[in-house]
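Complex shown without one protein chain; remaining protein chains in place.
Think of it as A and B in the order they're written, each chain with its own count starting at 1.
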Amino acid sequence: MEQFLALIIAKYNYWLYVVLMMIGFYAMIGKRNLVKKLIGMNIFQTAIILLFVSAGVKHGGKIPILDKYEVLKHGVDATQIVNPLPHVLMLTAIVVSVSVTGVALAVLLRIYREYGTLEEDEILEKLGK
Amino acid sequence: MKLLQERTAKLKLGESLIIQTAVRIMVPFIQLFGLYVIVHGHYSPGGGFQGGVILGASFVALALAFDQKFSMQLMSERVNGVLGNLGALIFVGTAVLCALFGGLFLDYSALDKLIPLGPIGWRSFGIFIIEVGVGLAVMSIMVSLFWDIGSNGEMDEGL
Partner (left out) sequence: MKALAFVATLVTGAILLYGTMDFPAWGDPQAPAATHLSNYYIENAVAETHVPNLVTAVLGDYRGYDTMFETVVIYCAGLAVVSVLRRKKT
């Protein structure tokens, strides 16, 4: 039991992201309303972004904005600076998630214009007749 | 006092004089901060995406406090489209220009033959150019997304 607790404490950030991801996943597959599904997808994306950003953390590391003249003169110790690569990738992912949300909202507005509802089963009923 | 009462009586439902005045004062500073974030991306947190979103947010604030017609008067749809296309064109054009001047695609140091800044200086300045392009494109797309989604495609008063 103590080993298990130590395991959780060493990696509690991953547990938080998995819980966040489960909330988003449940909203995507369990809810009937299309807007709620979209919000679930946003929560899911947030969990993944947090996971990648936390992969770049180093204990005691400084932010990846260096002092130019200091670095040019003496060089830099790579273990003292936080990994900048996940930040770059997630900057890309955030912008893509914003565009995906925009397109999804546009499609939802179009569906509402066509069917007068955003509930999944009502749309299926109207499609079936 | 009387002037204020007259202006308040003219407002439509859901509009408030206090919010309108506050937004009117704040928008220039928001846009200045957005430009600062774009231009200062080399030395502090920031860059094209973040600054572009801040610039777009200033127009969204105008469209929320007044109505969408007002924000479309300040930046017409045509200007918005031109800015968005120009931003994407700056980025791709810089990349193609690098290839034309004998380097690889997106290798800014090849532009040294055009204006002699040194290869390292061009790699720094090329990042600045593409950040400006990205900022313009992101601002234009954010404003266009809000206009279209907020007014359900009719481009009238909106929310």
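Note that contacts are C-beta pairs under 8 Å (C-beta built on N, C-alpha and C of every residue); 3 or more make two chains touch, one makes a residue touch a chain.
These figures come from a predicted structure and were not determined experimentally.
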| item | value |
| --- | --- |
| Contact partner of the left-out chain, one of B:M26, B:L74 or B:V92 | B:V92 |
| On chain A, residues whose C-beta touches the chain left out of the figure | 7, 10-15, 18-19, 21-22, 25-26, 29-30, 54-59, 61, 64-68, 71-72, 75-76, 78-79, 81, 83-89, 91-92, 95-96, 98-100, 102-103, 106-107, 109-110 |
| Touch list for chain B against the chain that is not drawn | 41-47, 77, 84, 87-88, 91-92, 95, 106, 108, 120-121, 123-124, 126-127, 130-131, 133-134, 137-138, 140-141, 144-145, 148-149, 152-155 |
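Here is the rule we go by: only the chains that are shown with their structure count from here on.
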| item | value |
| --- | --- |
| Centre-of-Cα separation between chain B and chain A, whole angstrom | 25 |
| Residues on chain A engaged by chain B in the complex (per definition of touch) | 65, 91, 94-95, 98-99, 102, 105-106, 109, 113 |
| Complex contacts: residues of chain B adjacent to chain A | 43-45, 47, 49, 138, 141-142, 145, 148-149, 152-153 |
